[in-house]
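Working notes, beginning with the structure itself.
Every protein chain except one is present and positioned as in the full complex.
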Amino acid sequence: MYELFKGLGAWLVSGEQWAGPDGIGHRLAEHLQYSLLATLVAAAIALPVGLLIGHTGRGAFLAINLSSFGRALPTVGLVVLVFLVSGLSMWPVYIALVALAVPSVVTNTYAGMTAVDPEVRDAARGQGMRWHQVLFQVELPLALPLIMTGLRLALIQVVATATIAAYVSFGGLGRYVFDGLAQRDLVQVLGGAVLVAVVAVVLDLALSALQRVLFRNRPTEQVQEQAR
Amino acid sequence: MTVEWSWISDHTGDLTALSLSHLQAALTAVLLGLVISLPLAVVAHRVRPLRGLLLGLSNVLFTIPSIAVFVLLLPVSGLTRTTTVIGLTIYTLVVLLRNTVEGLDSVPARTKEAAKAMGTRPLRTLLTVELPLALPVIMAGVRIATVMAISLVSVATYIGDGGLGQLFTDGFQRNFPTPVIVGVVLTLLLALVADALLVTLQYVLTPWTRRQKQGA
């Protein structure tokens, strides 16, 4: 085990390992591309759905159970299934990653919306706010912390799972994991795994920083005051 | 993409065996996860400095791709079921630890003080007051961990195990959708059934939550 970590040190700092199409730099960029694009697409799908369900209260059953369904969906199976339909393309990777991310975002967005105090909502309506004003000026800001939690959870899952891209011939940091498995080069596997974990942690910290900036501009209490 | 129904009817025996093997791996991992996470959660709940460390460590573990965990375990436990179970246990641990700590946190301080005032010893308080009251939150964790483990088992197909996951690599190698579709459906089904059973179990284990609801 000690040898493994010593090897990891050498692997991570070797200049050769960082350069070229199979270099860490390129694989890192690929991994970020897969993860961020998939999470963005998932957010674009899931946020409106979650907000709508939360605002109207219709489809709550779906919102609550979707995340459980999402957790149960085996990613390897989904990737293979889409591969058999689409052939060699990025579709299997993106569809599987989006399918993984959507449930967390929908469920958390819905949870955020239901956590909004009904009195605040009623007060806003009483002031004559239109539905979209209530949604965007009152409910959304109040639901934002939980929405962000959902996005962060989704991003972490997507970053860890984007490893699967390598199974269907593509790049990303998963290349090191799958190649390392085939070559029984455990240092390479560990290197890939550690890099994935670092990417996930760094992105999570970045989102948490973003969250704090968002709240500085629009403190929750202020919104609540306005609503009253 | 068409489903070859005859393939399914010809392979009911294999499919049953794979489902059982799949379930066995997942459930063993959840049980092990529970056994390990309970004492850790009690420690994390009581010893503040350790709390951040334990929860943080488990969060970082969660960011490591599961296939890498399985591969890295090869020098330890080889191409065996043990490797699959250890790998899965790590992931169930993350969920179970977090929920159990949150469950223990959710027990009102008043209740614990009352138990103390009545002269109940700490261990007894833990077993007869805190854990039962934390049970709903813990059970929520058990449900999440179980469903997640059932879904994750298939990743172990890359190290020659993986229960229903073997249908995925098989279908992939032969450009044959039927086993893959069957594998996905059966995995979802197993997760659904296991979750429903856990809900029932929780219902049976926590009669007081029902009485409260009826009373309200």
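Letters A and B mark the chains in the order given here, with residues in each chain numbered from 1 onward.
Convention: a contact is a pair of C-beta atoms (placed from the backbone, for glycine too) under 8 Å apart; a residue touches a chain by one contact, two chains touch by 3 or more.
Here, contacts and distances are computed from a predicted model.
The UniProt record for the undisplayed chain lists the protein name "ABC transporter substrate-binding protein", from the options "Protocatechuate 3,4-dioxygenase, alpha subunit", "Sodium:proton antiporter", "ABC transporter substrate-binding protein" or "1-acyl-sn-glycerol-3-phosphate acyltransferase". Shown chains touched by the hidden chain across the complete assembly: A, B. When the full complex is taken into account, the listed residue touching the unshown chain is A:182, out of A:19, A:85, A:115 or A:182. Where chain A meets the missing chain, the touching residues are 1-2, 5, 21-22, 83, 87-88, 152, 156, 166, 168-169, 175, 178-179, 181-185, 201, 204-205, 208. Contact between chain B and the unshown chain involves residues 4, 7, 11, 52-61, 74-80, 157-160, 166, 169-170, 172-176.
Please note the rule applied: only the chains that are shown with their structure count from here on.
Each chain gets one centre point, the mean of its Cα atoms, and the points for chain A and chain B are 21 Å apart. Those residues of chain B that touch chain A in the shared complex are 1, 60, 62-69, 71-72, 74-75, 143-144, 147-148, 150-152, 154-155, 157-159, 164-165, 167-169, 171-172, 175-177, 180-181, 183-184, 187-188, 191-192, 195. Touching chain B in their complex are the following residues of chain A: 1, 4, 68-69, 71-78, 80-81, 83-85, 156, 159-161, 163-164, 174, 177-178, 180-181, 184, 186, 189-190, 192-193, 196-197, 200-201.
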